[in-house]
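Excluded from the complex is one protein chain; the other protein chains are retained at their positions.
What follows is subunit A.
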Amino acid sequence: MQYSAPETIESALKLLESDDDARVMAGGTDLIVQMTSGMRSPSHVVDIKRIPELCGVVQTADGGWKIGAAVPGAELNEHVELKRDWPGFVEATDLIGSMQVQGRATPVGNLCNASPAGDAVPGMVAAGATVTVAGSNGFRDVAAHDVPAAPGRTNLEKNEFVIAVNLPPKPPNSGDAYLRFIPRTEMDIAVVGTGVFLAFGESGHVREARIALGAIAPTVVFCTEAADALIGSRLEEEAIEAAVLAARNACNPIDDKRGTAEFRVHTVGVLIKRSIAIATQRAKRQVGMD
């Protein structure tokens, strides 16, 4: 096996082109575990942590955020402005593993690992994230929820890789939240995860909503039906129940060692309500602050 740590995007692309069996490595907290357990054996590991453009968090001219693909959770967690804008996304990323894992694990790795249960994924999808993909034909932006194709597989072309996550500018009176259910408190894999983003209009009605569900289908579910049930409402009980019903209908879970399908569908409803409550509180608190 060969290991390279290129210092530019171009040389990383060249290395990927030169070997069909090459694999990008960000934090390596999935990849290395998969290699030691014999699940994957790439002939070439291309470490992207030495590429300076991939290692920063920058605010864009429109007020959004560009997070380099090699930035680990620990750095996001200490980024006060990013956390103020997108606390739900940052918390989702922070739920990954332990402090040691946080020092390495990236949200992009979480997305590209394409586990149905990745915690950062519903968080970024609810936040409305896109990712910037580099390839031999240049750069393109893709909606985050379009990246995973199936468990363990992405829609990226061979030789393409993600260089950044882009979060939109945070609208006024908005808030996001991510909650997951695990039987323990740490070091466990989400049995259900729910990401919610809400923006309120002047009159207190929901102007914009995004809901993303994790671990209840082969890939993250960007659930527009649930969001639509909230848009225009003032979060009356019927609206929330309609969103819960829509979310439950969107579930396509399995029974496995981590939880029953029945429990997953049930718990999606519980967590959606709680996530809505947190996102609302965040949006309102901000109104108070303004």
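Here is the rule we use: a residue touches a chain if its C-beta (ideal position, glycine included) is under 8 Å from a C-beta of that chain, and two chains touch if they have at least 3 such contacts; residues count from 1.
Simple rule for what comes next: contacts and distances are computed from a predicted model.
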Ask   = Missing chain's UniProt protein name, "Thiolase domain-containing protein", "Xanthine dehydrogenase family protein molybdopterin-binding subunit", "Metallophosphoesterase" or "Electron transfer flavoprotein beta subunit"?
value = "Xanthine dehydrogenase family protein molybdopterin-binding subunit"
Note = Of A:Glu186, A:Glu202 or A:Glu237, the residue that touches the missing chain is A:Glu186
Inquiry  = Just to verify: which one of A:Thr60, A:Thr260 or A:Gln281 makes contact with the chain not shown?
reply    = A:Thr260
Ask   = Which residue numbers on subunit A touch the omitted chain?
value = 181, 183-189, 191, 256-260, 262-263, 266-267, 270
